[in-house]
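What follows is chain A.
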Amino acid sequence: MQASNWQALKAVMQRDLMVVMRRRSDVLNPLLFVLMVVTLFPLAVGPGPDILGRIAAGVIWVAALLSALLGSERLFREDYLDGTLEQMTLQPQPLPLLAFGKMAVHWLLSGLPLVILAPLCALLLKLPMAGWWALVATLLVGTPILSAITAIGAALTVSLGRGGALLSLLLLPLFIPLLIFASGAVEAALVGTEAWPQVLLLAGLSLLTLLLAPFAVAASIRVSVN
Partner candidate 1 sequence: MQFDSWQAFINMGGYGFYVWLAFGVSFLALALVVVQGLQARRKLQQEFVKEQQRQQRLARRKREVT
Partner candidate 2 sequence: MWRWLHPYAKPEVVYHLLGRWLPWVTLGAVATLSIGLIWGLVFAPADYQQGDSYRIIFVHVPTAMLSMSLYLALAIAAFIGRVWQLKMADWALAAIAPVGMVYTFISLFTGAVWGKPMWGTWWEWDARLTSQLILLFLYIGVLALYHAFSDNRTGAKAAGILAMVGVINIPIIRYSVEWWNSLHQGATLTVFERPPMADSMLYPLLICLLAFALLAAALVMQRMRNEILRQELRRPWVKAQFAAELTEANNGQKGQA
């Protein structure tokens, strides 16, 4: 009997969740990395609230981008090595759907914790209260883009074995709009104007990315396993 698409999606997600839950350091390390970067900045530029408050949103977002790159290896690497990825390409269920499942789990375990961690980072960097909700809102709608684009890069480089620097070269230019609109939203909130337009724009971009990325990821997986 053939599993329905829905069942296949659920199976992929459950499996990925279980794998990661057995190795929690994969989830924790990128978050600790963000926390470290946030700690380094006051030490580098001085703890004055005027400087820190202004650069807080930018620092947190840049740290989020870099941590996404750090954690990207685990998305497909082991599945590629043990042949799971190849099995996935042979399934009767559409590959983009399965890729979407993996992206969703990646977001749950890297994007969502970042949203939860954000208030702590904002506190450490003395971000004024007015910017808090904008920061959390941009992280909430922006991190799915992060997961989706990272998944494309990870799928493209999975067969190379040495993703690292190459991956950041491929992906960082694609993150630029995200970075600009997200920090723009926080800045708008800080100066007391509406941050909604940017947040909604990010949400739109997020939806567009989620719609197109699974196909790009599926195509990349097919290129990589062959």
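With respect to how the candidates were assembled, all candidates are chains of the complex that A comes from, given by their letters.
Everything that follows uses one rule, which is that a residue touches a chain if its C-beta (ideal position, glycine included) is under 8 Å from a C-beta of that chain, and two chains touch if they have at least 3 such contacts; residues count from 1.
The structure displayed is predicted, hence computed values, not measured ones.
J.: Pick the candidate touching chain A in this complex: 1 or 2?
T.: Here, the candidate touching chain A is 2.
J.: Give the list of chain A residues in touch with candidate 2 in this complex.
T.: Touching candidate 2: residues 149, 152, 156-157, 159-160, 166, 169-170, 172-174, 176-177, 180-181, 184, 187, 205, 212, 216, 219-220, 223-224, 226 of chain A.
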